[in-house]
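One protein chain is absent from this view; the other protein chains keep their places.
A and B label the chains in the order they appear, each numbered from 1.
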Amino acid sequence: MDSILECRNLTKYFPGCLALNSVNLAIPKGQIVGLLGPNGSGKSTLIKLINGLLTPSGGEIDINGMKPGVETKKIISYLPERTYLNNWMTVQNMIDFFGDFYADFNKAKAYDMLQRLHINPNDRLKTMSKGTKEKVQLILVMSREAELYVLDEPIGGVDPAARDYILDTIISNYSENASLILSTHLITDVEKILDGVIFINAGNIVLTSSVDEIREKENKSVDALFREVFKC
Amino acid sequence: MPWNLKSDRPIYSQLIEQIQQMVVSGIYPAGAKLPSVRDMAAEASVNPNTMQRALSQLETEGLLYSQRTSGRFVTEDAEKIMQTKNELAVSLIHEFITKMNQLGYDRQQTVSLLGSVMKEEEQNG
Partner (left out) sequence: MLGKLIKYEWKATQRIFLPLYGLIVLFTLINKAFFVFNFDKTSGMALVPFVITMIIYCVLIAATGIVTLVVSIQRFYKNLLGDEGYLSFTLPVKPHSHIDSKMIVTLIWTLLSIAVAALSIFILAVNSDTVRDFSEFCAAVGRFFSQYGFQAYGLLIELIVLMLVSVLSGTLEIYAAVTVGNLSGKHKLLAGFGAYIGFGVVEQIVFSALFNAGKGFDFTGGYGQLSFDKLPFAAFAAGFGVLILYSLVFGAAFYFFTNWMLSKKLNLE
């Protein structure tokens, strides 16, 4: 099985809205892929389907050959756009929590990253700023040795220095057995670390290409192409 | 040492140039061992696959070679390095000539302007 993710005619509709229209997609192992599209394009629907937070209306979705369920959740590490941390735990508690539920969680890595970002493990989540909580969440997700990482807007609310740190963490975390899907609006910052991009709009895949192919063929950055394709 | 990557050209070809420059300028001298793909990618803030592609290309061209267990090295072949240096220089010069032409200078004017600017730099130390 060379694809970590495969979608075959994947369809999802909600009352009054076709969110994903018979999407076909395959993401190989060992790739960092950007999922790019405007709001309402079906990005978050696709991400939720990958994570088993939604069930398909039609078609199929496989992660490493398995249907979304307990086994796929063991190998997927997901960073949602919102903060999913409670507020009564300390960072330390949260690390123990992740260690408890995920066999692939690497505590040493987590502590190391916390230290680099100057976050005290004994702090209560309640007392932290939104930005710090986002960093904690990212650290928890990247400390897992998963086979598929799904990051929804990982650098949106973070300052440029932390942004660089996050992108460098993604690069250094890279393994040819794992893949990473990144959904973001900040394409310029992120282009260089991507193998390929998927443009999605109104529930349809508009473009699938490697970053270098786009630059070679179109003589422009992915960001520039995106603006062109999705001009309002 | 910052990697200067432009956004409208393929990354891997820019990486090839930058590594060539680093070899030619002695940052990675002949016979030197290169850092791992992962480390180089992290330094350049690029995708490891892209870095791997650039390094493989340079291996094919003979500027680098890899030994299965020990890693990647710059060639010991001083001539090869000289050749690369030459190619980079020629490429720069072509670019320069094209740009001068775009400004409206012909061959003779370009050569003479080049000469006088170089003399000026020499005098100013």
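Keep this in mind: a residue touches a chain if its C-beta (ideal position, glycine included) is under 8 Å from a C-beta of that chain, and two chains touch if they have at least 3 such contacts.
In this text, all values refer to a predicted model and were calculated from it rather than measured experimentally.
Contacts of the undrawn chain with the visible chains, over the full complex, involve A. From the options A:K73, A:K109 or A:K220, the residue with contact to the chain not on display is A:K73.
Among A:Y102, A:Y165, A:F199 or A:F226, only A:Y102 touches the chain that is left out of the view.
Looking at A:N86, A:T127, A:S172 or A:T188, the residue that reaches the missing chain in the full complex is A:N86. Of the listed positions A:L20, A:L35 or A:L54, the one in contact with the omitted chain in the full complex is A:L54. In the full complex, chain A touches the omitted chain through residues 14, 48, 51-55, 70-71, 73-74, 76, 78, 80, 82-86, 88, 97, 100-102.
Everything below uses one rule, namely that only the chains that are shown with their structure count from here on.
Put simply, the C-alpha centre of chain A and that of chain B have 34 angstrom between them. Touching chain B in their complex are the following residues of chain A: 30-32, 164, 167-168, 171-172, 174, 188, 191-195, 211-213, 215-216, 219-221, 223-224. On chain B, the positions that touch chain A within their shared complex are 5, 7-13, 38, 41-42, 44-50.
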